[in-house]
Every structure is written in structure tokens, then in C-alpha cells.
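Following this message is one structure expressed as C-alpha cells.
One protein chain omitted, others in place.
And now, chain A:
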Amino acid sequence: MRIAVDLNRCQGYAQCVYLAHKDFRLTGQEALTYEPNPDDERRLQVERAAAACPVQAIVIDRLDGAKGSATS
């Protein structure tokens, strides 16, 4: 699956880090880095992380089973 984080909006609440620590990391107190292409196995954790973000900064693929091919 694919995700992007709007880091303008992100304020380092770190809810995503608690819920999907394999895919979201804080460097220091506020600077978030993330795995833009998490394993589909971890979709549930990533979706929970996105839902829990207080500022809704995590953008998730909304195409079902998206391979997101360039011809879509």
C-alpha cells in the first residue's frame, strides 16, 4: 500500500508511531519519517495510525487493492 504524510500538517503527536512503529518513526521530538510503501500485511495498523492522527495528516491510497498502474 502507499501512503504520504502531509508534514506541514503533522505536529509530532506520534499516535502513528505508537500504532504502526514499523512504518512511522520520530527523529528527535517532532521530525517524522515514514515508510511510504508499507507491506500490505500491515495495512490494518497503518489504517489505524491514519485514523488516530489528531490532524489527519496521513494520506492513504484509496483505490481498492491499488497497484495504481500508470494506465489507471
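FYI, contacts are C-beta pairs under 8 Å (C-beta built on N, C-alpha and C of every residue); 3 or more make two chains touch, one makes a residue touch a chain; residues count from 1.
What we mean here is this: contacts and distances are computed from a predicted model.
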Fill in the blank from the handout: The chain missing from this complex carries, among "Iron-sulfur cluster-binding protein", "Ferredoxin reductase", "Nickel-dependent hydrogenase large subunit" or "histidine kinase", the UniProt name "Ferredoxin reductase"
Practice task
Quickly run down the residues of chain A that touch the omitted chain.
Solution key: 1-4, 6-12, 27-37, 59-63, 66, 68, 70-72
